[in-house]
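Presented below is the structure to which this report refers.
One protein chain omitted, others in place.
Think of it as A, B and C in the order they're written, each chain with its own count starting at 1.
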Amino acid sequence: MKIRLRMFAVLRDRSGISQTEIELADGATVATAMEEVGRRFLGIVELLPRTAAAVNLCYAKPATILRDGDELALIPPVSGG
Amino acid sequence: MKIRLRMFAVLRDRSGISQTEIELADGATVATAMEEVGRRFLGIVELLPRTAAAVNLCYAKPATILRDGDELALIPPVSGG
Amino acid sequence: MDRKNDIIALQSTALDIGAAIGDVGDHGSGAIAVFLGTTRGEVNAQGRELVALDYEAYAEMAETQMRQMAEDARRRWPISRIVMLHRTGLVDVGQPSVLIAVSTPHRAEAFGACRFLIDDLKKQATIWKKEVWSDRSSTWAEGRGRQP
Partner (left out) sequence: MDRKNDIIALQSTALDIGAAIGDVGDHGSGAIAVFLGTTRGEVNAQGRELVALDYEAYAEMAETQMRQMAEDARRRWPISRIVMLHRTGLVDVGQPSVLIAVSTPHRAEAFGACRFLIDDLKKQATIWKKEVWSDRSSTWAEGRGRQP
């Protein structure tokens, strides 16, 4: 299955990627997707432990199962306001 | 001695007086001044128990002794804001 | 921390909210809290609609009090600037009668100081409102201040 990956702020800066598609095995979770992202973009591996995830605009837990066409966003600690 | 008397809001409306001078015996207090005001302006007598006083722009207690030239203001419960 | 930039006044003209908030801004502050009290529409026991509040003030005393309140707030919070404005005269339904704006480094302080100032103003300041109804009758509002 394919999901859309979006990255923001320091993650976008360090990976050079704002959005892309990634191919994952059926049944992949947010956690497995983040491991895959870590393998592809070595520059952000050290940031992933403090990175939250959102699926289709809602914060999601590592165990959340992804489905084809989902939008997975990687969210560094927010600093708005 | 003479003091300047000022009245506001419902007290001004009912007495018809915004400011005037009143003559008081030396040593008069805020309380004696308010009694004198009650005798002169019968329409406000019933309001005086809920009326505060200020002398020269500061809230003052009934026992405060007045001096010649003081400005005594009678202050109904405030309702600003 | 400089009180000379504070703006504290009664005024008979409409409050210019944008200008007031511009005046309270400061390069050293990261937070501005503002309170606006507006005339709330209501209907009295006779079925008349409120059209305006008519504010009267003992102006010399009220401005002295407001400056003292600003001093008190500065003793409790690290305040950059304070604007306190209160209308006199007629304030139509929907229009603001009072504006308090406070700038501070961080937001907790701005909220705390702004709340303190409006609470104290309503309790203490020598200002009175008369309710003006659609039949042109008017009544002094019940005072709720807790002055000594």
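Rule of thumb we're sticking to: a residue touches a chain if its C-beta (ideal position, glycine included) is under 8 Å from a C-beta of that chain, and two chains touch if they have at least 3 such contacts.
Worth saying up front: this structure is predicted, and the values here are computed from it rather than measured.
Hidden chain, full complex: it touches shown chains A, C. Against the chain not shown here, subunit C presents residues 16-18, 21-22, 25-41, 93-94, 96, 103, 105, 107, 110-111, 114-115, 118.
Mapped onto subunit A, contacts with the missing chain fall at residues 6, 8-10, 12-13, 52, 54, 57-59, 61, 73, 75-81.
Keep this in mind: only the chains that are shown with their structure count from here on.
Subunit A and subunit B have Cα centroids lying 73 Å from one another.
Computed centre separation for the pair subunit A/subunit C is 49 angstrom, with centres defined by C-alpha atoms. Inter-chain spacing, taken between the CA centroids of subunit B and subunit C, is 26 Å.
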